[in-house]
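Down below is the structure, laid out as structure tokens.
Rest of the complex left out; these chains stay put.
Each chain carries a letter (A and B) given by its place in the written order, and its residues are counted from 1.
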Amino acid sequence: MPRKQVRLEHSVEYLSVMDKRGRVDEKLAPKIDNERLLEMHRTMLLSRRLDEQMLILQRQGRIGTFAPAIGQEGCQVGAMAALSRRDWFVPAFRETSAMLWRGFEPTNLLLYNAGYNEGGAIPEDSHDLPIAIPVASQLPYAVGLAYGTDYRDTDEIVITFFGDGATSEGDFHEAMNFASVFKTPIVFLCQNNHWAISMPRRRQSESKTLAQKALAYGMPALQIDGNDVFAVYAAVEEAAERARAGKGPMMIEAITYRMSVHTTADDPGKYRDEEEVEKWQEWDPILRLQKYLKAKKHLTDQQIDELEEEIAKQVNEAWEKADKQMQELDDPSVIFDHLYEQLPEYLKAQRQAFEQRLKHGG
Amino acid sequence: MANLNMADALNLALMQEMEKDGDVIVFGEDVGVDGGVFRITDGLLDRFGERRVIDTPVAETAIAGFAIGMAAYGLKPVGEMQFTGFSYQGFHQMESHAARLRWRSRGRYPISMVLRMPYGAGVHALEHHSESREVYYAHTPGLKMVIPSTPRNARALLVSAIRDPDPVIFFEPKAIYRAFREEVPEEEETLPIGQSRTARQGSDLTMISYGAMLHRTLEAAERLADEDGAEAEVIDLLSLSPLDHERFTQSARNTGRVVIVHEAHRSYGPAGEIMARLIEESFYYLEAPIRRVTGFDTIVPMFAREQDYLPDVERILEATRAAMND
């Protein structure tokens, strides 16, 4: 048909740096010094073991529902490692590995997962936003934050995480559009882990890639192997550089896999085959990085064993500390804290009545 | 007759209505293969297939809109919001269209639809999973909004909601999905929307509640009888909109004393409307100030302290005794 083809400005590329066996394409590999790489590895392992421990604690009824990051450690740590501490981190609810990289205390995470608001406390000087549970709802404020960094003329940028399911929400759409219209310095990192609870990626959207959704906003996008720390690092580094240079936002679709349950309230047996999970075991981001590190002689099996022990101890201690803190956190009237800068009168009255009853053993 | 918990009773209602009426279509996030995160829709997909039991993308606006469009077409959609806390994403669809299309089209497009959603605290859930914001919906003209309190009335109310010619917001008290069982007849039962019931008879005091809190209210009433020898009449609202004030204002005329219990926040919470109706209908019979025992005007705390947020039997009892002694 003699219709005119419209030339679009962007297309979607796919990037992978490391293969399944941990071999890296040196031409594409980002520069990461060894120490940092080992630190990344450690954080990934810590995240895995902490999640595993929390799965046990949850089954024992000692903590509540949470969303394990198992399988996505490479994606999260790879991304955060490419950024500076002054950059802003805006998570969804499955970013344990990224949080740990940023220095979030395992003890606090345990407290949070045990249902204590105190565990969600963010240190004053931190540039991390709290966990956001409503799917995709963090994206609009991430863009506002990015506008702020730009307005104040800093060189800080923002990274925000979301899932494949999140791309279906209106919040995703409006945030992407605002980001590109206002050229805010932000990286949209979509962790396509193939599942949104029981909904497989292929039924979430008819688009071949999620990355191509960026074209709707005239925004550049990249699809990457999200279980390849090098690819993630390189992609985020590139996106961050663009953003810092005032060239606006970019979207990265990181292909990864949710190797565990959606949350501990979930039973994947209802909706997915174990075989699929097994297939993805081979792409385990931690194992792949270990293969690389071992081949490069940066890490030995013995060192891994030692590290495992150290981490096991760290996780245990974190739990002990959390457990102890829970015993100490015995004042329930904190439910009135932090609602407003100053508690208004009517709430003071409610708090007083509440405390009165506590005193009288109510 | 089967001895069912509320989750099963709701499932039964859906099964039977879908069996009976090919226009009933169920959809929402994870309602199909997974059977719903609370398993309320379990087994529906196998029985009725993908055209009638639809797993949707994560998009509450579209879920609400999907329902509205199907209803405009003449189907009987039953959408699920995974939690009330995520229903606000689709709230504007309900406010702008579900509630108004019949009105806007002067009767051409009645919106006969149900939007089911679990509400309330008490199941050790995450943030946003424990709210009780029935007021947002109950204050919206054009919508109806109901909250069952037992397996049997849950089943009957859901059947009525599906058959209702108007849009019905159906709040499910998730804290008691599986808390207890009740005999539920196999044969169909309905329950008129907009009609409350007397859950306990008494003549010393009127207690008004609904949903999960009804049971704490009843427990307090029993304790009051045991410990104080006073008999409370307990009214289970069942429907917040239309609000059936006949029964409770009548009861208040008899007793002169009223305590209202809900887990929704206090300020601008449902108790305000109930008190207003009491004043309008029973003012001269009131012998003591009406009391309300409610959730605080705080965000529902994370689960370690959710019970501190919720009205408990002690708090209810205290208010009740205060009302008795005034």
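Operating definition for what follows: a contact is a pair of C-beta atoms (placed from the backbone, for glycine too) under 8 Å apart; a residue touches a chain by one contact, two chains touch by 3 or more.
Everything numeric in this text was worked out from a predicted model, so none of it was measured.
**Student:** From the single copies of each chain shown, work out the full complex composition and give it as a label formula.
**Tutor:** Here the full set of protein chains amounts to A x2, B x2.
Note that only the chains that are shown with their structure count from here on.
**Student:** Measuring from the mean C-alpha position of chain A to the mean C-alpha position of chain B, what distance in angstrom results?
**Tutor:** Centre-to-centre distance between chain A and chain B: 36 Å.
**Student:** Under the stated contact criterion, what part of chain A meets chain B in this complex?
**Tutor:** 64-66, 93, 112, 114-117, 120, 131, 133-137, 165-166, 168-171, 196-199, 203-205, 265-266, 270-271, 326, 329, 332, 334-336, 339, 346-347, 350, 354, 357, 362
**Student:** Which part of chain B faces chain A closely enough to touch in the complex?
**Tutor:** So the residues of chain B in touch with chain A come to 29-30, 32-35, 37, 55, 57-62, 85-86, 89, 124-129, 266-267, 296-299, 301-306, 308-309, 314-315, 318.
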